[in-house]
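Missing here is one protein chain; the remaining ones are kept as they sit in the complex.
Up next is subunit A:
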């Protein structure tokens, strides 16, 4: 199985896991954005996502595996790449030939990972505790108030916004790069690149908007 140890296979694995996470991010954004219009749709979708056994016991473990795989492989590749140049340059003008985002995926990735820790602490662990450990009764309208209250703190809202800026940088390079890694290069490449860059700005900006909107529209 030489393919599994080859640099190209690892690139493709990073690309595919990244694209999978982008699909998840898109659906997460759509559900969150519904909260801007009020509690009903958000509660209904959250209740479906939180209660459907296929989502909970098939999609959720796949997603967690996808996240773990993407960051473990990312760290592994970073270590391998560092080893490929053991003596560093005294002078290295990376900004003359490449973008900051492309050179520092490990930094933007690490910030996103730290954000995921906070996000799990805020939403995922309390949810698992509520449903599976404390076995509380079903409450289909609890999701919206829980979401809004989380954004009452300006520090938390600020941390979320900062993380989304780093997410934008990560997506700016990663999304278009994933197609290059998989060998995509044809007459549609330029259009696809434009779309990936639009996505990289639009989705994180949307998340920032949601966080700030909820911060200023608290339920009293």
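Here is the rule we use: contacts are C-beta pairs under 8 Å (C-beta built on N, C-alpha and C of every residue); 3 or more make two chains touch, one makes a residue touch a chain; residues count from 1.
The working rule: contacts and distances are computed from a predicted model.
**Student:** Look at the options "ABC transporter permease", "SufE family protein", "Succinate dehydrogenase/fumarate reductase iron-sulfur subunit" or "Monovalent cation/H+ antiporter subunit D" and return the one that UniProt uses as the protein name of the missing chain.
**Tutor:** Per the UniProt record, that chain is "Succinate dehydrogenase/fumarate reductase iron-sulfur subunit".
**Student:** Have a look at A:65, A:132 or A:184 and name the one touching the chain we're not showing.
**Tutor:** A:184
**Student:** Go through subunit A and note every residue touching the omitted chain.
**Tutor:** Given the touch definition above, subunit A has residues 2-3, 5-12, 77, 80-81, 83-94, 96-99, 102-103, 105, 173, 177, 180-185 touching the missing chain.
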